[in-house]
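Only one protein chain is missing; all other protein chains are in place.
For clarity, chains are labelled A and B in written order, and residue numbers in each chain start from 1.
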Amino acid sequence: MHNTSPETEIRAEKSEARLPIFPRRLLWPLVALSLLFLVNLLISPEFFHLEVKDGRLYGSLIDVLNRSVPVAFLTIGMSLIIATGGIDLSVGAVMAIAGAVCANLMVGGVDNLFIVVGGGLCAGLVAGAVNGGLVGYFKIQPIVATLVFMVAGRGIAQLINGGQIVTFQNANFAFIGVGSAFGLPFPVVLLVGVLLCVHLLMRKTALGLFIEAVGCNPKASYYLGINVAVIKFFVYCLAGVLAAMAGIVATADIQGADANNIGLWLELDAILAVVIGGASLLGGRFSLAASIVGVLIIQALSTTIILSGIEPKFNLLIKASVVILVLLLQSERFQTQIKTLFAMCDPRDRHNVGRELDGL
Amino acid sequence: MPLLELDNISKTFPGVCALDGISFDVHSGEVHALLGENGAGKSTLVKVMTGVYARDSDKSNEGEKSTIKFCGQELSVLELASPANVQKLGISTVYQEVNLLPSLSVAQNIFLGREPKKFGLIDWKTVRKNSQILLQRFNLNIDVTRPLADFSVAVQQLIAIARSVDMSAKLLILDEPTASLDTKEVETLFRILSQLKSEGLGIVFITHFLDQVYEISDRITVLRNGRKVGCFKTSDLPRTTLIQHMLGKELQELAQREKPDPLKQGVEDLRDAHLRLKNVSVGSTLTNINLDVPHGQAVGFAGLLGSGRTEVCETIFAITPHQSGTMVYNGKVCKFKNPGQAIAASIALCPENRKSEGIIGELSVRENIILATQVREGWWRSIRKHKQQSLSKQAIQEFGIVTPDAEKPINQLSGGNQQKVVLARWLATQPKLLMLDEPTRGIDIGAHVEITKLIKKVCAEGMTVLVTSSEIEELVAFSDQIVVMREGKQVAELSGNDISEANILAEITNA
Partner (left out) sequence: MAFRTFNILPNKRYMPLVVTTALFFLLFGIGSIQFEGFGSTRVIANLLTDNAFLMVTAIGMTFVILAGGIDLSVGAVIALTGVICSVLIQHYHWHPLLVFPVVVLLGLIFGAAMGVLIHYYKLQPFIVTLAGMFLARGLATTISEESIAINHKFYSRIAEFGVNLPGNAWVGASTIFVLILLGLAILVAHYTRFGGSIYALGDDAQSAELMGVPIAKTTIGVYAMSSGLAAIAGIVFSFYTFSGYSLAAIGVELDAIAAVVIGGTLLSGGVGYVFGTMIGVMIMGLIQTYISFDGTLNSWWTKIVIGVLLLLFIGLQKFLGSEVLFKRSPS
């Protein structure tokens, strides 16, 4: 235990040069995504077809990106919340509230885009603060605390909308959902910008480290002087704002606020994306990039199913199978079982098998 | 023939060898005490006996076999696979913390899993009646339909014991059963234990109350650092010898006390005190602690497990803020509300329980080292990557942390190296007051010596240091002042030439 063998010293020197830029975590989600692309390459090469129309790129790939945007916004927030060991069921409903606030501000005669968008974001912030307050300060289980807004949120959105689907005419606001910039759909550009900001906020300040510390070991974090309650409060607030952003994009896209359907069940997709990205629901390390890859996998899967000519009714079934497979692959016991299975097939290793089976 | 016989049992956790080839046996009709300091391996041994942990599998190449025999029969892996299976054999256990279900009623707790039935349904009337009768044996006259959490810890402990006594056909294991009981309750318990003993039950008894050991036990096995020191007949073992066995003598090289620095001796002016506690109390865990620590002194806290050593540190660090009395730090009255404020005032604490309170397991060595410094800097000003790397590299070299690289998750390191990381973390914040709670607990001998050297070094550099330790030699080696604790009170202070192992031992034992 106490040997500084030459070997370890050499290894120590080698690794000095290597910075942890490329998280190992990203590997498997990327492999999965590449596999999906490979399938597309074989069955429907038109998936990769891109063309430029009116100074904007079009094609299935762009489509996948564009459709991923709302879930991706939710996923950024959800990654951070899950990293603290929490969960937020309310983000879908918060999308609806934010959409309703924006739509009604515009219908009510507010033309200033900043006020409209700001109003929507504020609504998200308030919802996030309520969640964060319940979880951080009142120490209520996250799943219960956010269930309140998940149930009541859509009711509130409908209340704001007066039970109607509120449609509006506002070219500026609509641009957020359907416009384009730098040859890409505007939502994609917006997402990349926000993702970059959150990433910088997490990794250029110590916030990301504190979040991971709280998620890994809240008690030790408290002994270290980290204010655990504030960290939790903050991530729920941020997730609320990001959910509002998702709601604004979705509302702008259809130019109407539909309290019943905007963001319906998207919280589940977001949680799924984070899990596919390799995060543990118990909290700890997070990787925004891996989570975003998770989102792309979910979206690319749906698009692939459509393109491959499989009837859309199989969509859910395939999604379920993929999820269960991913979950199993992350389970330690399953990994051991697979290894044992391989070992049994390999004659050279046979004498080790018995021992491993004993361990099960 | 022994009732239960363990032979050559080892148990390793990642990085720590908790049990190293332990043999242990209990006969019918005897009380066998299992003693040792914190981290000696008592609880681990109990958990191996009761099927909570699986012992390490035999290393076939070494040709040594580990066995667990009960009533002469060797137990298979399957029989030891779960606590439920072991219970069925007739071994029942009361664990250190009350391991009952707080929301369930007392009666439910006592009969869980073995409720009497009538027409296939649980017969609650009999359950209630029988639990009442059972508890009356323990002089407990309580409403058994109330949830367990309604009762005090002492009553809960008695209920746990009652459940085990009622279940145990052959062997009863009690892990620190008396920690929360008062004298009368202990008397009742011992009366019942003697009765069970005469009925032919085997009893394993773990405690840190030595009086109780001498009162009830027939034999004593002492463990230290996962190894067995020996098995003794209680009547043949003098108390001082027992304590010496428990506390160990391994660090002979450190036992010589260094001559106190003459410069340091002069400044014992109380106005210059760095930290002063005046009548500080916390509930029933600490009563009237008075302490004067001049700048740059090292104060050692001696005492057995549960004597209040840890609580003093946690109170100063505001993990459990003091309820009465005053604390003066740097000439100012301080009442910190949380550890954050204490850290801001340049106080640092290496907690006793490294795994749950010290390290952040999934994070890397580098992150664990810089975290405390980062918390002091605030969340906005992140320490630059290259600064982090140089800091951690420096710490790894300076403290001799054995790790392939700084990016390795800390939970993959050995206990001793984890402890060095925690030390490095706090020293990186350049604290004025450093508290080390059992800094050498549960780590291997090599790291032990190194950490002790480090402590001596920081003392020599003039930092004010508070250390709690079960290793008396260690305390003697570097303390300017020793506070002996017992049952949440300070029972003696030693300084200058009074500091010697013999004196400290005398104060600890002298109950």
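We take it that a residue touches a chain if its C-beta (ideal position, glycine included) is under 8 Å from a C-beta of that chain, and two chains touch if they have at least 3 such contacts.
Keep in mind it's a predicted model, so treat the numbers as computed, not measured.
Touching the missing chain, out of B:20, B:115 or B:407, is residue B:115. The residue touching the chain not shown here, chosen from B:83, B:325 or B:340, is B:83. Annotation: of B:54, B:77, B:153 or B:502, B:153 touches the absent chain (contact as defined above). Checked against the full complex, the one of B:4, B:68, B:140 or B:273 touching the unshown chain is B:140. If you put the hidden chain back, the residue from A:27, A:41, A:151 or A:341 that touches it is A:151.
Residues of chain A that touch the chain left out of the display are 87, 134, 138-141, 143-145, 147-156, 158-159, 163, 259, 268, 271-272, 275, 281-282, 313-321, 323-324, 327-328, 331-334. Summarising the interface, chain B meets the missing chain with residues 50, 52, 82-84, 87-88, 93, 95, 99-104, 108, 112-113, 115, 121-122, 124, 138-143, 145-147, 149-155, 158, 163, 184-185, 283-285.
In this section, only the chains that are shown with their structure count from here on.
Inter-chain spacing, taken between the CA centroids of chain A and chain B, is 42 Å. In the complex of the two chains, the chain B residues touching chain A come out as 57, 77, 317, 319, 338-340, 342-344, 349, 351, 356-364, 367, 371-372, 374-383, 385, 389, 393, 400, 402-407, 414, 416, 444, 446-447. Partner chain B is touched in their complex by these residues of chain A: 1-4, 8, 11-12, 15-16, 18-20, 203-207, 209-210, 212-213, 216-217, 219-227, 284-285, 355, 358-359.
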